[in-house]
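Encoded as structure tokens, the structure appears first; notes follow it.
Only one protein chain is missing; all other protein chains are in place.
Which chain is which? They are A and B, in the order written, and residues in each are numbered from 1.
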Amino acid sequence: MVEFLLFLVPASLVLIGALIVIFAQNPVHNAMGLVLTLISLAIIYITLNATFVAMVQMLVYAGAVMTLFLFVIMMIGVDKKEQSKESIKGQTLLVSGVLLVLISLLTYVAINSNFTWDLWFEAVQFDIEGTPQLIAGTLFTAWILPFEIISILLIVATTAAIALAYDTKKRKQHV
Amino acid sequence: MFEVTTDWYLSLAAVLFSIGFFGMMIRRNALIMFMCIELMLNAVNLTFIAASKHFGTIDGQVAVFFVLVVAAAEVVVGLAIIVSIFRKQSSASVDVLNLSRG
Partner (left out) sequence: MENLVLVPVFLPLVTAIFLFTQRNLIKESIVNIFTLSSSVISFLITSFIFITFTIEKFESYSVVLYQWTESPKIDFSFTLDGLSALMLLLVSGLSIFIQQFSTSYMSKDENYRKYFVYFNFFVFSMLVLVMSSNFLIMFLGWELVGLSSYLLISFWSSKTSASKAGNKAFILNRIGDFGFLVGLMFILNTFKSFDFQEVLHRANEIPVNTITVITLFLILGAFGKSAQFPLFSWLPDAMEGPTPASALIHAATMVTAGVFMLVRISPLLQYSETTSFVVLVIGLLTALISAFSAINQYDIKKVLAYSTISQLGFMFIAIGVGAYVAAVFHLLTHAFFKALLFLGAGAVIEALHHEQDIRNMGGLRKKMPLTAGMMGIGTLAISGIPPLAGFWSKDEILASIFSKGGIYLGFWALTLFAAVLTAFYMGRHWLLIFNSEPSKTIEDIHDAPRNMKVPLVVLGIFSIFIGFVNTPFFHGVEKLLHITLEEVEITHLPEGLTLVVLALISIGAGFAGLFLAYLIFSQNILQSKLFNNDGFKKLIKFIKEASFNVLYLNKIGNVIFVAGAKLFSKRVAVIIDSILIDGTVNLVANSFSKSAKITSSSQTGLVRNYVLYFGFFLIILVAVFIVTPLVGN
């Protein structure tokens, strides 16, 4: 029962946060909704024994990435109302069509499989703890090449961000 | 009935992904769209971790780190783009942007 509650509460918070993200009109509210989702997800991660990932989720996502979002929101301002009228021809119709088809397909699948997932493999009976040692032991041995590549990606992304944000016009005026 | 199996986590991830996808389609503020992308990425992360528990291996959690890094890189570049677009047109709406029109 406790297990069930430990799933149900964070899960509903995740969904509430996600709905806030997509429906709230004020960008700051959206950001807060996202924070709610991310933190609730971290709790779910802990229940799934992925403690280290949960910590990283809190620090990197809810901390660093969200801060970045808020900075940008502050830069471009919150008071601008999003224009509510649809400007792309046929977009509403197509969106509702796509959603309808998707939902009906998924419903068909769900009814067909009696609302259970056939996961093909049985769940293991033991638990593994997502400790830093275990993760690092795998990450720096079997996954070392992707790890190096992803570090290069980060450097490139950082450089690109600097290059994009660099205002050449203003710079020239100063000089 | 109240035993929490992997199915539940996968269902939650699917719903979260769908919400993110829906948001992508209805919102036109670039910033919000990025948040929706974050939602979808997190849904994927959730499946990874659920699978990690299901199979009793650590590799799912390792994969989450890669997703995390990619998400971070994407957010950094994406927000930089939004900022530079905003400088030009002082609006974050994506509907007025069709420079890459074929």
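Keep in mind that, in the parts below, contacts are C-beta pairs under 8 Å (C-beta built on N, C-alpha and C of every residue); 3 or more make two chains touch, one makes a residue touch a chain.
Note that the structure is a prediction, hence the values are computed from the model and not measured.
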Residue of A:59, A:75 or A:98 touching the missing chain in the full complex: A:98
Contact set of subunit B toward the excluded chain (per top definition): 21, 24-25, 28, 30, 33, 94-95, 97-102
Those residues of subunit A which, in the complete complex, touch the missing chain: 88, 91, 94-95, 98-99, 101-102, 105-106, 108-109, 112-113, 118
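Quick note on the criterion: only the chains that are shown with their structure count from here on.
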Between subunit A and subunit B, centroid-to-centroid distance (C-alpha), Å: 4
Touch list for subunit B against partner subunit A, complex: 2-12, 14-16, 18-20, 22-23, 25-29, 31-32, 34-36, 38-39, 42, 45-46, 49-50, 52-59, 61-62, 64-66, 68-77, 79-84, 86-87, 90-93, 95
Residue ranges of subunit A touching subunit B (in the complex, touch as defined): 1, 3-4, 6-7, 11, 14-15, 18-19, 21-22, 27, 30-31, 34, 37-38, 41, 44-45, 47-50, 52-53, 56-57, 60-61, 64-65, 68-69, 72-73, 75-76, 80, 82-83, 87-88, 95, 98-99, 102, 106, 116-117, 119, 121, 123-124, 126-128, 130, 134-135, 138-139, 142-143, 146, 150, 153-154, 156-158, 160-162, 164-165, 167
